[in-house]
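Okay, structure first, notes after.
The other protein chains are all here in position, but one chain of the complex has been omitted.
Here the chain labels run A and B in written order, and each chain numbers its own residues starting at 1.
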Amino acid sequence: MNRFGSKLQTHWDWRAAGNFMFGGTGCGLILMSAAASYPNSLPLALGLQALAFIGLGLFLVWLEIGRPWRALHVFFHPQTSWMTREGSVGTILMPLALAGLFMDIPGLVALSGILGLLYLFCQGRILLASKGIPSWREPAVVPLILSTGLSEGSGLLILTLYAIGMAPIQGWVFFSFIAFLAFRTYSWTTYLGKLNGSKAPKKTLSILNGINPLMLWGANVAPIALLLTSMFISTYTGLLSCLAAALAVAGGWYMKFTIVARASQVQGYSLGKLQKGRPKMKAPVRRKPDSFVFDQKYEKENA
Amino acid sequence: MSATAPVPQDKKKVSTYCYQCVNGPDLLTVEVIDGIATKVEPNFDLKGEHPADGKVCVKPFGLVQKLYNPDRIKRPMKRTNPKKGRHEDPGWEEISWEEALDIVAEKMNEARAKDVLDEHGNPRLAFTTGGAATPFKYMGSFPALLFAWGPFDQSLGAGGTVKCYHSEHMFGELWHRAFTILPDTPRCEYLISFGNNIDASGGVTGVRRHADARVRGMTRIQFEPHLSITGASASEWVPIKVKTDSAVMFAMLNVMMHEIGLEKLDVEFLRDRTASPYLVGPNGFYLRDPESKKPLLYDNNTKKAVPYDTKGTDPALYGTYTIDKAIEVGADEESWTHDNVEGTTGLDLTKQLVAERTPEWAEGISDVPAETTRRIANDFVAHAHIGEFEEIDGRKVPFRPVATVLGKSVNNGWGGYECVWAHTMMQVLVGALEVSGSMLGSTTHLAGDTDWDRLLTVDVGEDGFMSHTFTPTSKEGWNDAPLNRHANDTLTPMSGNNMGQQLFGSTTIAWLRLQERAAESWPKPNPPDVWFVYKCNPAISFSETDLMGDAMAKFPFIAAFAYTHDETNHYADVIMPEATDLESDQLLRIGGGHYFENHWESEGWALRQAVVPPQNDAKDFSWIANELARRTGLLEAYNSVINGAGCGIPLQGEGYDYSLDITKEHTQDEVWDAVCKAASHDLTGGKEVLDLDWFRENGFKTRPYSRLNWYLYPAIEDRDLRFELPYQERYHRMGKELANRLHETGVNWWDRQLAEYTPLPVWHDLNKLWDELIEKNHDVKAADFPFWLLTGRSMQYAWGANVGIQMMKEVADNVFGHDGIIMNEGKANAMGIENGDIIEITSPIASTRGVACLRQGVRPDVIIMLAQFGQWKTPYAKDLNRPSLNRLVAMDQDYIDGGGASIDGTKVSIKRVGAAQ
Partner (left out) sequence: MTRYVMIADLNRCVGCQTCTAACKHTNATPPGVQWRKVLDLEWGEYPDVERLFVPVGCQHCSDPPCMHVCPSTATGQRDDGIVTIDYDLCIGCSYCTVACPYQARYKVDKPRFAYGDTPMESEEIRFDERTMGVAQKCTFCSDRVDAGLEKGLTPGVDPDATPGCVNACIADALSFGDIEDEESNVSELLAENTWFQMHAELGTEPGFFYLWDKELPEELQEKMQGE
């Protein structure tokens, strides 16, 4: 029984989770591949793959919204919400990257890589702004989303490079991959620690603590260990680093799916601290509906 | 469907009322857009007139869906499959109203041609309704048809005496014209409630008055086995063991009489306004003056016994006195003449009765700590303000703001007598009966059918008490051949015997007799030739429901007025679609003082009207009554009854005559127009004569009603009467006579019930009794049924016939436990039961399953099933798959108390059968 109404939110399901999973990976990938290739051209397979992931994420969100044909509204208001900011960044990132790729302008690709980082940051902030969900509104979620996007992107870069036969891979890519994984380990541990210290719903905590061994050891420590090992056993460098990369990517997806779709219990209702006396309320923050669209509608209604 | 909400062409608000339960009528308005009823709102015009400012409860909000529900019966239907049974398809075939009415009238005429009574003397026509008879407030002129018909049987109840406050009704009317009992909530300071779930059952005014009282600071102590809606807002919840309430009440009497002492009680009230000083003789009857036959009391001034009405006496309240000369009058006019006989006051006998009933004794029985009982009894006395008065409209009335109220299954069934007596005695000891702030009564049905103003029934009777008519138990007067199937005139003399009072007989007996399970020395009654069923579903709402259907299947002809198909009209021969609440007309009294928490400071009349025309082919009851009256040749008699007071008020009265020509048929509008004129004429003393159109437009008409009329005490005082307490001499005598009559006619199967007719109630260990009865009747071990299964009031569902209404389910589900079985969490976990698990509940007669709804606020030995579910035919409801207590509660003569009532609960076992689904 959920005595005080804490229950799993069902408004954002696997489709929304997909945006965080694939969009995050795609952003990490565009950033890392841009960095890895700069100042040379970015291989088409890598670039398109990154954009496909970002696109897939956005497509999944689009599937979720109630009025898909109004989705364009999102792009008119970058000032309003981290979701619009994400959308706006995506709108710039996509053509920029495509132009960079097809017109072979590494600078544009590099710029889109930086936008990818921004996109990741937006994703973190989207969760942070969701005040109804304790596992999202925890500030430590932002570095977690950043670190996992970067880890997934690095992992996928390594996997793809092996797959398209572009190994050996520059050493710093490995080192940064290890660094991102270490960052993710730290972010995950901090995030979980902060949540455990909060009044997050028991169900949320039990789910997240339940995946902790897998996340900590399987998705973070194990890949780091594999990567370190691969440096010393050069015969198996490819195999071990690919394994590490696969674990890092799959682990990141699993974690984000869990946070968005499974460990997203609303906080429920509560009584509050008793107060006395007539309160002096803040002025409402206020925001009017967008005047441009509003005026259009008004004109339409009065036509 | 249009893409956006269409611009309304025509929007109006229509005034009407909801009377889905006894707390009505709630006056409301319905918004009608383009001829479609869309929403219900309170009637704000009643602000200041109505105790809750014209608000309406949750149930009326279901009426719009009720109106347009696609599951409604749309046209009259007849059965084509003559075989009746739960698993038989009735083969319903739609027919015209003409055909339906012809069929029904033909059956009525056939029955009438034989004789209105059958060979057993029972009426051939029977009528059953539910909702504590509130459906009568929807029947328009149909009751006039029934009364024009002659004797008709109302003994085939839908749950009455099990689902009602039966002992309270019987004794309440005898003692203080209290068919129902309530606190003077607007003034009460300290209220003790034994299971009275007023916040769920008290309607709009009950909820509002109690909320106001809480804010004002009234203390409410709630004794009950599970933390109800009402317990939630109480000052204190005392989780008492089931059926041990009387032990705690006796212990409170013990504290008041043996610890606190007479000097701190209301001596003046006890002395002058009760039978406390009346002396009781060795045979258990009052010692009476040999000349006048008036009961004697002992005068401390003259040191001798004098008739109770002697002026200038100082009657002794306690003590045993030797009287030179006195007589006792017993049963069947047996009398004893005494010389130098000892007589003890009724109050002294009461004190002796509770001498051993200490709080410590009660603790072992009830689980209520002795300290709690003692504290509450002391607080009760402390808050009584003994000696204080309030002036109301120039009249000095005692002010005693303390009250005690009882809930269902506390105030009926075995133990009911003990409980209603004990809590009334608590009031009597502090003089808090029928005065400002105290415990009050409302409504009379037994002392006179005036449910809006009981003061009209106060008359001087014998022995200084109010008059009260019981069914005769004398040799000459007693009726050895019952006039109806539950034999209320023969078995339960307190329930009265006129046609309306049939509702207070033991309806369980009627069904048991039809099943040949009771009254073994009497012949099995015939089912009625014609049975009308309206706004009730006894196959779901009564006890041991599996057998109810079997009994109905044997009825030769059932005419059901139906809203949807249901478990009762499944057995019908003809079903006729009724006009629902928002589709029919009727003028009704409002205000005054009636039922729970419904004392108003105004009174008057309100119109229920069709806010939209009846849907499909549904018909107004008055139209149906007209049609049947014509077809049965009863038109003149029917019109005469209407002219009498068949529609609520005589059409001819002092200074007015709006009566109908009895030889002609009148439209329902003509009938209600006359009723409106008569009612408004009567209300305004002829100043305003308002017709039907006026009421359609304005909804209601009121005039002020003095708060003085809320209290019975002034009427008692004016007539120098006494409340018939504590000693129950009349009741005792009646029981002896009834025993004589029954034994003379070879009836020995009512002895358990006859033993209840004691002059002071004897405390019984009811849990032990239940264990005995279970083993006696069901061939099982009582220890195998360690839990009590009880029900709880659902404000959303109770009496509303709305279990098929989607919105009611939706909102009711917000209240915990509607979707399963409420059980103590700790106990459940110890039994391996988790929240949401499927559990099986087994009583000695049946099993049912449901979802475990675990909570802390319920005793570990109690489980609760709210409302009444278990439907297998009613559309929508049958898919809810919710358990029913009613199937599990055995109907058996042994469970029926002396007054004919039994409780709404049973002992059960619990088994986990599966995980949450």
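Throughout what follows, a residue touches a chain if its C-beta (ideal position, glycine included) is under 8 Å from a C-beta of that chain, and two chains touch if they have at least 3 such contacts.
These numbers come from a predicted model, not from an experiment.
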item: Chains shown that the absent chain touches, full complex; value: A, B
item: Among A:133, A:181, A:207 or A:263, residue touching the chain not depicted; value: A:133
item: Per the touch definition above, residue among B:21, B:56 or B:660 touching the missing chain; value: B:56
item: Listed residues A:47, A:124 or A:201, member touching the removed chain; value: A:201
item: Hidden partner chain, residues of chain B it touches; value: 1-6, 8, 33-34, 36-42, 44, 52, 55-58, 61-62, 64-65, 67-71, 199-200, 204, 207-208, 210-212, 214-215, 227, 229-233, 237, 239, 795-796, 806-807, 810-812, 814-816, 824-826, 855-860, 876
item: Touching residues on chain A - with respect to the absent chain; value: 1-7, 9, 11-12, 16, 61, 64-68, 70-71, 73-74, 76-77, 80-84, 87, 126, 129-133, 136, 199-203, 264-279, 281-290, 293-294, 297
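As a working rule, only the chains that are shown with their structure count from here on.
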item: Distance from chain B to chain A - Cα centre to Cα centre, in angstrom; value: 65
